[in-house]
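Before we start, here is the structure in question, set down as structure tokens.
What you see is the complex with one protein chain gone and the rest in place.
Here is chain A:
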């Protein structure tokens, strides 16, 4: 029946029945239509069922840094995309490392880390882990729970993301489920293909967004992405805004802008200020300051070590 000339499901559903029914039995056509609809439509779910499902499956993953957690309303939520944007050297990758280490060590869950800039180094991860625990075996276990993938162009990223559901199932067999997918940075791959007259760039960007969201929702993982910044306004000198344009701005549920602080101290400063620029839970534009070194300082020491916030000691 399907070979006869019904090329696509839309044609079958919306065309006049009389036109095609010349050589078909009307009932058969109805049956085909029903099957096609059943196969391809999305099924409605009652709000109550959805709520119950969400209640039992949503988790909030702490980032390991209390000031960041305060901004994010106690952590990164699963089922959503959270975005970190900032200029070069503002600490986005460091924050990603810290979150990955915290999840794999403290929460004992797996992390899928997609590195697009080549900025990931295992020795830095190890350094952070060594501050968390001095047991070598624990460190190795935690490192094993971080799965790394290098993607340097949009197509390999897309193919990785499309195959992620299968990978997640495979990986979860060995104990510990995947709880976070970190893409650092999504703008490094996408901004070269945007611009100009071609539309493929925007379409690929929206495809990446769609796949990430679907994975976050279906597998209850937290998606964390990083983004660069641009200056807004007509001609130079506007305020700093997150990059990738207006169409991307609808994609993440929560957005944070990282900046270096103007501290009166000496050159190297590891304190960054984070501003909440989009959130569905908190009022916007609340600022927090935090120290990038938080993840590498040993928590087992005395309380005196926490005074590293001023970053005078180095």
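Basically, contacts are C-beta pairs under 8 Å (C-beta built on N, C-alpha and C of every residue); 3 or more make two chains touch, one makes a residue touch a chain; residues count from 1.
Just so we're on the same page, contacts and distances are computed from a predicted model.
The listed choices are "Calcium and integrin-binding family member 3", "X-ray repair cross complementing 2", "Translation initiation factor eIF2B subunit delta" or "4'-phosphopantetheine phosphatase"; the UniProt protein name belonging to the chain that is not shown reads "X-ray repair cross complementing 2". Only one of A:62, A:207, A:273 or A:293 touches the chain withheld from this view, namely A:207. Between the chain not shown and the residues A:117, A:130, A:156 or A:249, the one that touches is A:249. The missing chain lies against chain A, touching residues 9-10, 13-14, 17, 36-37, 40-48, 50-51, 54, 58, 199-200, 202-207, 209-210, 213-214, 216-217, 232-234, 238, 245-247, 249-251, 253, 277-278, 280-281, 283-285.
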